[in-house]
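I'd like to ask some things about the structure below.
Note that one protein chain of the assembly has been removed; the remaining protein chains are unaltered in position.
Labels run A, B and C following the written order; every chain starts at residue 1.
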Amino acid sequence: MKNEQEAQLRRRVRELLNRGTVEVLLGYGRGLTGVRPLFVRDPANAEKLIWNEHCNLNLAGYLVREPLKQVMAGARIGLIVKGCDFRAVNVLIQEHQVERQNIYLIGMVCNGIESDSGSGILIKCRGCNVQVPEGTDEVIGNPQELRQIDGDPFEDVRAIMEMSLPERWSFWTSTLSRCIKCYACRQACPLCYCEECITEKSRPQWIEKAPTLSGNLAYHFIRTMHLAGRCVACGECSRACPVDIPVDVLTRFVALTIKERFDYVAGDEPDGKPFLASYCEDDPDDFIK
Amino acid sequence: MGERPIRIIAFLCNWCSYAGADLAGTIRLKHRADVRVIRVPCSGRIDAAFILKAYERGADAVIVGGCHPGDCHYVSGNLSARRRFLVMKQLLEFMGIEPERFEVVWCSAAEGEKWAKIVDDVCERISTLGPFRSYKALTASVLGPGREIVTGEE
Amino acid sequence: MKQLQEILSAIGSWQAKGYQVIAPVRRDNLILLARIEDPSLINLDHILTVNTLKDFMLPRCETILRFDLEKACVEPGIDDSLPTIIFGSRPCDAAALSILDSILIGDVVDSRYAKRRGQTVVLTVACSRVDGACFCKSMGYGPHDPTGSDIILLPSQGGYLVRLISEKGRQFASDVGLEPDDAEADPEPELSRRVSTDGLKAWLDSNFEDPKWQVISENCVSCGTCYYLCPTCHCFDIADEAGISRGVRLRIWDCCSFSSFTKMASHQPRVGKYARYRQRVMHKFKYTVDNIGKVACVGDGRCIRYCPYGVDITEILKALVSGG
Partner (left out) sequence: MHNETFVPTLATIEDIRQETPDIRSLRIVLDDEGFRQNFTFKHGQFCLISVFGAGEAVFCLASPPLWKDFVEITVKEVGKVTSAIHDLEVGDKVGFRGPYGNSFPFEENFGRNIVFVGGGIGIAPLRPLIWQTLAERHKFKDVYIIYGARSVSDLVYKEDLRKWASRDDIKLTTTVDPGGEDEAWQGEVGLVPQILEKVSPPTDSVLVTCGPLVMMKFVFLSARKLGFDPNDVITTLEMKMKCGVGTCGRCNIGNKYVCRDGPVFRLAEMEKLPNEF
């Protein structure tokens, strides 16, 4: 089947680079087994860009990392986003990490991302309401060809919520015992951009440096708290984990809680207020004595 | 039973809840002595790391306390904290920690009696629940038996 | 030729004598090297395990010492290392041990590492399959290479041939009654991934400053995956975990891609992601060569397989030496 969307993307990127609308563009390229980030500066290299149902990566994190972070001021950086990735960009804008006028967003109409393991459309895509990204500088793809993606995007989270407390404890402790503290989850997260992570602070040392179970639990708990109201459920953390820890189940549980209790979804709009940096007089307080 | 007494850490804001706890002592309200209080400037200062560190160092439960809404010395520290505490409480439970081990309380400087009652209630529930053995077991697991990190001052 | 069962029963008999057996087993969706009690759980249907032998020789966390300040007492961490049989790891992982040996058992001896190595017998099961990330041949090893192994089992017509490599291996084999075979093994599987190291060292010797370093490290997000899964990376941190008066000092894996790795209170000598990535490449392909005469890479390909963002060391080595 001809990939018209990909062809159109390459055409547009070539134009944007030729015209100088963007100086560098970050999109998807081919990797050993699937997709990897591709920086395009030379219009001729636009041919190397790919777009297909395996373009799972959320590239927004590169905006706040070297080398793009350094060229951010004044430069126009092109970024290819799916509707869900755009939420991460919005959070970065809300938190003043990225200036909207410095980036040029190409939104891809998306029919859902297939899992690499062949188990169908990813859980994170279920119930997607941003298949056609809105608010990007341009959209590539045909909204007419979309199919609705049904299902519960929190199915894996709810599976754990249905467990008893001891079952949950044993699930998390046995899963987290595999953690080697490589910090791939943190580095992959588009929203973990702190110059100095709390794990690196030594006075006091809040989180044990060693990959002991207590240190691992503290790390993942605190990281999840730091993503409360910020996590856009892109799943980069779990995808990056070399030992298969479902890190995003933690952050998505919090996202679900915040959605249900506060009707708040992270990154829905660029001028939204960060969840934990704001409050309402009538926020829930039924848990307080 | 017959084990070491339970140990509960309370992080209380300087302006209301700490003063409330202080009042409970000053007017000699009889309440359980298993709670150690750590004073913080505002409930807004209480970070998730505090709670985890308390468990790591042997706390069987943690109480966090702030001013009633509207009374915050810094206007809204407690209201921001309220959101965070809700998430923390839910997340602890999601990871399998009994909800009794993390309590949130609003307590004014005049509510010595409320504080005394909360302390008694929490202590009672934690005594029934028992020490937080599952958390203490964590430090031993990766390093193997006999090599556990002993940081609690048992 | 021997069947797997025959070999496993020999190993089982050594378990009874107090040896621990480390072998590949399935854990959820992963194949990991782990201590096993039941040899029947051994899984040899893998290309490579996620973790490496480093996990057992230079563990991700070990207690150097424990202290009790009230008693003014400092004592070395309990050494409960056991005589160990490693079974079913691959030739690249064994080769990595020979590199670690040269580094950690040199002028200065890393006492814990040396002790563990001394009481470990490595029974490698050579590869009958490889994948697109494997490039051991390019690093001078190969799917049937015996470097670092004490005994290597070569696949042959559905069974295995026993080849005794080291004195330790010969001793072990005679103790368990494992006879060596001299029949011909199946041919080595072909590797599709190749990289030439011609000119690499010379290029690294004279191009510490080069704009290419910025380009090749562009995709890297500075996580520690490639380090933690690398069989030869051995950098570590030493840190105390303590309460008020009692605690432990731990040796923990550390990683040159973290900016905290070289950060001092007074200054940071290595600034920038590209500089940290350069350190990784230089360390493996130049500094270690200068210091011990070996490249610190065995071509196991884990860094390629597990990098979340497709950073590919062979592609990078090619890009570095290529003109332009």
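Throughout what follows, a residue touches a chain if its C-beta (ideal position, glycine included) is under 8 Å from a C-beta of that chain, and two chains touch if they have at least 3 such contacts.
Predicted, not measured: the structure shown is a model, and the values here were computed from it.
Taking every chain of the complex into account, the absent chain touches A, C. Note on the undisplayed chain: of the listed residues C:7, C:152 or C:275, the one touching it is C:275. Only one of the listed residues, C:90, C:116, C:163 or C:286, touches the absent chain: C:286. Although one chain is not displayed, chain A still touches it through residues 202-203. In the full complex, chain C touches the omitted chain through residues 64-65, 67, 69, 72, 74, 76, 103-104, 107-112, 208-209, 234-240, 242, 245, 247, 249, 251, 254, 256, 261-267, 269-270, 275, 279, 282-283, 286-287, 290-291.
Keep in mind that, in the parts below, only the chains that are shown with their structure count from here on.
A summary of chain positions shows that the Cα centroid lying nearest the centre of all protein Cα atoms is that of chain A.
A separation of 34 Å divides the Cα centre of chain A from that of chain B.
Our note on geometry: chain B versus chain C, Cα centroid distance of 44 Å, whole angstroms. Listed for chain B are residues 142-143, 149, each touching two or more other chains.
Residues of chain C found to touch two or more other chains are 61, 241, 250. Residues of chain A touching chain C in their complex: 29, 31-33, 35-37, 39, 57, 61-62, 65-67, 178, 180-184, 186-188, 196, 200, 205, 208-212, 236, 239-240, 242-244. Against chain A, the residues of chain C that register as touching in their complex are 27-30, 50, 60-61, 132-133, 214, 218-219, 221-225, 227-229, 237, 239, 241, 250, 252-253, 255, 258, 260, 272-274, 304-306, 308-310, 312.
Those residues of chain A that touch chain B in the complex are listed here as 160-161, 163, 165-173, 177, 198, 206-208, 210-214, 216-218, 221-222, 224-225, 228-229, 250, 253-254, 257-258, 261-262, 275-279, 281, 283-285, 287-289.
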